[in-house]
Structure formats: C-alpha cells, structure tokens
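Beneath this line is the structure, given in structure tokens, with notes to follow.
With one protein chain held back, the other chains of the complex are shown just where they sit.
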Amino acid sequence: MRKLRVAVFKLTSCSGCLNEVIYSMMVHPELLRYVSISYFTELQDLNAVEEVDVAIVEGSVVNSEQEELVRLVRERAKLVAALGTCAVFGGVQSLRVGEDLRTTVLASYPNPDFIRVSPDVKSLDSVVRVDYRLPGCPVNGESLARLLVKLVLGGTETPIHESLCSECKRKGIPCVVVLRKEPCLGPVTVADCGALCPSFGRGCYGCHGLNALVVDKGRLEEFSRVVERLGMSRDDLRALLKAFSHASLSRLSSAG
Amino acid sequence: MALGRLLPKVGRVVKVVDEAPLVRTYHVEVEEFPEPSPGQFNVLYAKGMGEVVISVSNYVAGGKSVMEHTVRAIGSVTNYIYAKIGAGDQLGIRGPYGKGWPIREFEGYDVLIVGGGIGLAPLRPLIKCVSEGRDRYGRFTLLYGARRPVDMLYKYEHEEYGRIPDSTVLFSIDAPHPSWRGYVGFVTDLIDKVKLEPANTVAFVCGPEVMMKVASDKLLKRGLKADRVFLSLERRCRCGVGICGSCQLGHYFVCKDGPVFSYQDVKPYLAVRGL
Amino acid sequence: MPMRYFAGDSSALGDLISILRGRGLAVLSYRLWGDLPVFGEVESLRDLSIGYSDVQGPASYRLVRDERGFFRHSYYSPKYALHPPIQDIYEASNGLRAVPARVDTAPMALFGIKPCDLAAIEVLDRVLESDDFYRARRSAVAYIVVEECVEPGDTCFCGSTGTGPAASGGFDVAYARLEGRVLFRAGSERGLRLLEELKLGEAPGDLVERYDEVMEEARRKSSRLPPLDAVIKALEDSAASEGFWREVSARCVGCANCNMVCPTCFCTEFIDSADLSGRARRQRQWFGCLSYTYGQVAGMHFRPELFMRYRHFVLHKFVFYQRQIGLPGCVGCGRCITWCPMGIDLGEVVSRVVSHGSG
Partner (left out) sequence: MLSGLLTRVEGEGQVVLKSAGGKVAGVEVRITEAPRFFEYIVGGRRYSEVPDLTSRICGLCGVSYMLTAAKAFEKCLSVEVPEDEERLRLAILAAERVKSHAIHVVYLHLPDFLELGSLSELAESYSHILRRGMEIALWARKAMEVMGGRFHNVVNVRVGGVYSFPEASKVAKLRQELPRVLEGFLDVARFVMGLGNIPGEAHRLRYMAVRDGDTYPWVGSGVITDDGSYAGADAFESFVLTEQVGYSNALRYRLPTGEPYVVGPLARYNLYSGRLRREVRKFLEEYGYGGPLKNVYQSVVARIAEIYQTLLELQEFFDEYREKSVARAEPASAVRGPCVAVTEAPRGILYHRYALDGELRVRSCNIITPTAQNLASMEEVIMSGLTGVDADARAVEVAKGIVRSYDPCISCSVHVVPAGCTPDA
C-alpha cells in the first residue's frame, strides 16, 4: 500500500484537537506505518508544506499570514479536513468578534503593531474549500481515528447528521431539559461527543457546534425562549453559540 | 437463529468496464446466488466502508453467476469503489432484492423504455429480455438520453439495440455537441416523436425523478394508463430489505415494495414535494 | 368462555416475579435506578416503581413519591430491549467472510409494561417481521405481563388510538392495581397456568365491577383526540398543504427526541468501521426521521426541509403504518410529547389537522 501523505497544520487554537490526532495514532499504531507525515510541528522537526493527500487543519484563521498558509495548503492537498470546532466554526476566540479590534489590542498591548490579528475570526471553509468537517471542542478521538483509518484505506466517512439528543437517548441518558429542567443546548447541537455533558448530569453547552442544517433563525428564536424559561438568558445563549458556532450563526438563514 | 439477511456473500470482481466519466461497470462473480430478475438490485459491500444499492445491469448464468453493476462515483462508498476496486478484488454482495420490472406480465404488449443517464442501468436487463424473447413482445421502443455523449452508458451495445427487429431506438443529449448527430434536448421530448399504440403499450422508465415525472405525465397524455407506466424509484436506501426504514415513500418501502412501481401507485406521493 | 378474574394484593406481583425468575427468565420492567426511571432487570417487588407517580406534561417529566401514585412509563420503552439502540451486525476479518454478531437471546419476561407498550410491540413485530436481529430478541421473550392503566397520564391518549388503557391481546397476564388490590386476568393458556401457580382466588364481583368502572373512566380520560378515522382522513387531506405543515412544525428543532422515545419508531442507520489489520465492523443504530440525513442521498435530498420530515413523522404514525401493517403506528403513549424539549404536542397537532381540514 502506498503511504498516505499527510500534513497537519495548526492555526489559532489550543492544540487540543492535535492531541486527538496523536491519540488516533496511539490507538491505531499501524497508522504510522501507512502514513508519511510531511508537516506536524507538534511532533517533528522536519516541516515543509509539500504536496499531500490529506491536510488536516486545526484552528481558526485570524490573520492574513494564516490565510496565505491555508491557501497554500489547499493548493497542495487533495483533501482538506477541518479539524475541530475552531476550524469548522471559529472556536471560542470568536467571542471577540464584533468588538473594535484596535481598541481591544491597544488596551492590552503597548505595541499593537506586533499583534497580527484581523477583526474577524474565520472558519476554514470561509477561506478555502473544505472537503471534510469534524467539529468538536475537542473532536471526538474515536471519530477522528475512524476517519483517519478510512482515509488511509482510500475511502472516507459516510456522514450522518443528527443532533446530540439522538446520542443521549440511544445511551439512555436522562434528559437534562425534561427531567432536570436545566438549560441544555443538545437539541440544537451536532452529535458526536457521545452526549458527554448530559451523561455527567449537566446541560450541553454546544461545543460541537450548531446544527445549522436544521436550525434556522425562527427555530433558534423558539429555542431561545425554551432555554430562557429554564434560566439561561438570551445573552448567555448567544454567547455560547458565538463561542462554538460563530461561522454558522453568522450565516443562519431565516427559513430552513 | 440465523442472522443471515444482512450478511454479504463474497463476490469477486472479474472485469471492470469504463462506461463514462466516473462511471464503471463491475462484473461480479459469486457462487450460489439467486437469479435476479430485470430491475432488481444488489447491495454491494466495500469492506469497512459501507454498502451501496446498485441495480443489476446484466446477469450471466453459470456455475458461478456473474452480475454486472454499473456504478457512478458520487458519494463515500461509490468513490471508494471507483478508486480502489479493480479486477481480482473482492466485493461483498447480497441480493437480489426488490420488485423488478413486471415484464413477464406484459407479454404480447408493445414495450417502451425511457432511460435517463445512469438510469439505463436497471433497464438494460429489460432490453436483453425483449431482444432474447423477441416474439413474446410487440413493438420495442427505446428512448435514452444523457447529458453529454460521453455520459451514455453501454455505448458498445447501442448498435445491437438498433438491430432488435421491429424497434425504434432514439438517443438524445441535453446540449449540442460537435460529435453528436442525434437529438438535442430532453429525452422526454422523444416521447412525442414516437408512434405509440397506447392501449397495447407498457412503459418502463428510469432516470432522475423529475424526468420520470415528466415522462409519465407525457405518456398519460398520450393515452397510456397509469398502471401501465412503471418507474424505478430511488430513496436513501441502507438495508435493502425493508427493515431500516430510510427508504420510505409514503407507506412504501422503496427497497421492498419497489424499486419498481406503477405510476398509478406512486403518483399521489410523487405529487407532493418532499413527502 | 367468560373471562376469569383473579384477585390478590401487591405481594402476588412479587410472587409472580419469583415464579418467572424461577423459570430462568430475566424479568425486565420499569424500575428506578437511583432517582431515574429506567427499564431493566428486576429481582423483586421492591425493584418495581410502585409508590411513585410520573407527572408528565409537554417537555416535562417529574417522578413523585406517592404511595397511592401510579407509574406509567419513561423515555424508556420495551424497544430498548427488543430493538436495542446500537447493535453489532457483523465483523469481517478474514477477507470478506462476515461473521454475524451474537444476539443475546437469554430468555426474558417483560413485566408491568403498559398496554400502549404492548400495542407498540405488536407494531414492531409486524414492521420488523423480516429483521432477524429483532426476531431473535423477540423470540427470547417468554412471557408478557401487562399492567393496565387505571390512571392515564396527562400526555396519554391511548383511548383515542384504541391501544389502551386496557390490554386487548398479545399478552400472557394482565393486571390492574385497584386501591391496594390487584386484579389479574390471563391472555393466554400459558398465562393462565402462571396465574394458577400463584394460587389466587377468583375475584369477587365488586372488584370486577370496580375494575370496569375504573377502566371506563380511564378510557374517557385518555381519549382526548378526535376520532381516529377523522384524524386519518384529515391527515391524508393535509399532506399537500405546505403552509400548514410549516406552521405546525415551526417550533421543531429537528432533535429527533420524539423518534428515539417513540416505542414504534424503528429506523436505523448503519455505521462502518475498519482497522488496518483487515478487520471491519458494521453496526446499526436508531435513527430518527426528524434528523437531517433522513431522506438524504448522494448529491441531493428528498426531504431537505424540516417540515417535510416532521410531516413524514406524523403521517407515518397515523396514515402510513395503517397501510403498511394494518395498525396505527401511534399507540398514544404520549412519550413524544413529554420528551420533546420544545414541548410540541402531537395530540394538539393532530387535533389541529382535523380542525384545519374542516375549517
């Protein structure tokens, strides 16, 4: 089998999803025999942006250098995968979007010229075409491992798009909203974390991102009312959605 | 308890034929496999990747039967098959499933076939059936359209189709092309151009759903009865045997009650967008 | 032959559990796990949720301790046991030779399930008739003991769907708890033998009378929908009315909780995985028609908008099941109302369809 050429890039993020890449290699040590990694600063010294089969990109795009890098990566990779909520939606750093950047930076740094960030926090697919999205803050390591194995074998994952609630019910986890009357973003959040928060008895805060293929503005408004009754203010809901679903939120359609 | 229904048999790809861009026909040899009737489908399994529902586009009986599957690479599993499966490789296979074309019920009738694009695949065994049992059917008409000349399936057989006695075979493409001398336009336009004896004609249609609706309505206008127009429908299809529920159309399971339906039966459902 | 009724008290239920366990059966019932109403194995009377009442409403479920209370059900249903949420189908390691997964067929008894659950099992029996995995689990069910609903819940409407509050067939034993006494009846020969083993006396006439009264009242309470044929007719007529369906589904967020908790929803999706040593696995898991992928195919979507999928859910339950298997697919348990986080009330939607049709 020809080795799959892989490059792993990090933009603005916490590196957490990269650790899930490493985890995939731990649970499938054979992967290392079937991939050749041309770029992965976290793991190796040799790094060059070469032609690859798969580029895995973690993090959001916050400045023009990163935009350039991402464009270069797109040019040189057959398949680009956005890894994690930062790459797919923008990630927590999106919470700063909408505030005046210069004042923010000036208030913080004596020398703002050195701080190279743009006013927007961009998802990967708002800069280049993305072939595969794997959201999650962090991504589910098992899902990532399954995808990587399939990529090595020459295939890809068959996506299933559903909300977190499906996972909750399949696992028989008691519903936080109905049973405990606590706010939970599960109904509007994309599945794949394994219903983690509800399994610990707390509401989901939406870290896998808004189920924007289903939820439009009107439905989100209805949902806001529900969580508001359960004690989460609109502002707080808005903030969570901005933190973990910025890219989708800003594109929400009014009918869906 | 035998849990056999969802288990694939081991098939071996003995030949792969390039048909059109991103479309190939896979000849799969498999032991002890029931004979499919025209219009039935198999479920192909690419190990570790998943299954896809593919019509049997030809069947050659023998000690080991060989079935042809014309696959268009369009999603996760079909892309994998296209990229990775070649002659000598294995594919899991189960089937044949579904209700095929009711061709035997219409012996003595004129047969009209309307195919669009990849939709010719499930119709191909019908052509073979008519041509091999030529005296059992009346006039034979085949209307086949594709987007471009290159997208036409089974180009290597088209001449043969034309040689079927007492037949009309017309081809169309969607937009003009330098190499094309046939009709340019929708395949459904051809329906207006052929002679039909409505009372004695049965029609078999397969292609994109809009095309099938247009074709059926035209045929009704030309006097065919809705229960003599048959369509092969498509819905998301996972198990192939009517237990996973994904292919439901109204109260039908497309895989088990179809994929072939009379227009009469499905017209009310097809009339409602997104039902 | 006139129906024979037997009388006992709660301890007879405990005895019945012991007898079933004595036959080597795992007895499955609604039980409490900490403070959670789950469905699982019970060992004695103590494990049953007797002494608790479930207070259900749209998007609301509360368990209250109440000696005289009556427990109906939770987000669990017997579906969890008969058609498990996640199932292995096969593994292939040696080339493509697929080895089917083992299905746990240890014999079991379903105990204290509700008439709506029983009706739901009948639906699953028919719709999953050719599902080997379902059949294997189903045939492991040696006995079905039903608890009749002397007090339907606020979201129940089994009276309207004709699936409760009394059990009508397909069970071995049915019992009703009436003010500290328990009235038993058999639904099968085997059930009768079980009851004989319990050595219960014939029920006195006043108890049977009381039972009839209570069930009549329960039926009245659980019949809050318009008549079923009117519902079916109105739904058929409404199908093409996009505006109506958009409006009734406007609050739905497509979370598919309704699908998951519905005791008759049976749809599944398949998951394939592989490793690099040549092993591959195929699994299936519950999948809801309210979820986006339902109706999606490579390159296009047959039900791209949520209202279409919502409409499918409702039409399927009331219209299409009827045509598929000759039974309504909704058994009136009300779970989809209670567990819808948005509090969308199917009963109300259906009533609106009827008034929309006539108005």
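Labels for the chains are A, B and C, by order of writing; each one numbers its residues from 1.
We adopt the following convention: a contact is a pair of C-beta atoms (placed from the backbone, for glycine too) under 8 Å apart; a residue touches a chain by one contact, two chains touch by 3 or more.
Here the structure is a predicted model, which is why all the values come from computation and not from measurement.
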Can you list the shown chains that the hidden chain touches?
A
Among the options A:L4, A:C17 or A:A82, which residue touches the chain absent from this view?
A:C17
Of A:G141, A:G155 or A:G172, which residue touches the hidden chain?
A:G141
Of A:L134, A:C197 or A:A212, the residue that touches the missing chain is A:C197
Touching residues (missing chain, whole complex) on subunit A
10-20, 22-23, 26-27, 29, 32, 37, 41-47, 62-63, 66, 91-93, 95-96, 99, 104, 107-111, 114-117, 137-138, 141, 193, 196-197, 199-202, 205, 207, 235-236, 239-240, 243
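Here, only the chains that are shown with their structure count from here on.
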Graph class of chain-chain contacts, one of line, ring, star, complete, other:
complete
So the centre of each chain is just the mean of its C-alpha atoms; given that, what is the distance between subunit A and subunit C in Å?
37
In subunit B, which residues are in touch with two or more of the other chains?
48-50, 75-76
Which residues of subunit A are in contact with two or more other chains?
149-150, 153, 158-159
Given the complex, residues on subunit B that touch subunit C span 1-8, 10-11, 45, 47-51, 74-76, 78, 90-92, 234-236, 238-239, 241-246, 248, 250-251, 253, 271-275
Touching residues (chain side subunit A, partner subunit C) in the complex:
28, 30-31, 33-34, 146, 149-150, 152-153, 158-166, 169-172, 174-175, 177-179, 181, 184, 186-188, 211, 213-215, 218-219, 222-223, 226, 256
Using the touch definition from the top, list the residues of subunit B that touch subunit A in their complex.
46, 48-50, 75-77, 79-80, 83-84
